[in-house]
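Some notes on the structure that comes next.
The complex appears here without one of its protein chains, the remainder shown in place.
Right, subunit A next:
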Amino acid sequence: MDTSQLLKGVLDLAVLAVLRDADGYGYDVLRRLRAAGLEDVADASVYGTLRRLFAAGALTSYVQPSEEGPHRKYYGLNKTGHDLLAQSTRTWTNFADIMSVLLLTKEEAA
């Protein structure tokens, strides 16, 4: 099964999750996702997700100068973002549990 198909549904959650502990700029978010094991994530889709979450009011954004080269735009969770993360986490956990049960029972039945 193609992970990129699965990613589409949960990219929001994944991005919110990597921003939970520390703010990050786009490329940084991308790196954290890859480091966590989501190798197939497409660069542009991460940037698009950040824009959509920002437009939805879940993220704050601020610009910081960097030592090397141009300024960087950082994104971070605000109250709405934290709430969204908590709610999405429940939805995901619930969903994952169902899937796990479904898959396990099928395997056991087989």
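One rule holds for everything that comes next: contacts are C-beta pairs under 8 Å (C-beta built on N, C-alpha and C of every residue); 3 or more make two chains touch, one makes a residue touch a chain; residues count from 1.
Convention: contacts and distances are computed from a predicted model.
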item: Chain excluded from display, named as in UniProt, from "Na+/H+ antiporter subunit E", "PTS system IIC component (Gat family)", "Proline-rich protein" or "NAD(P)-binding domain-containing protein"; value: "Proline-rich protein"
item: Given A:A22, A:A42 or A:A96, the one touching the chain that is not displayed; value: A:A42
item: Touching residues on subunit A - with respect to the absent chain; value: 11, 25-27, 30, 42-52, 55, 69-70, 72-73
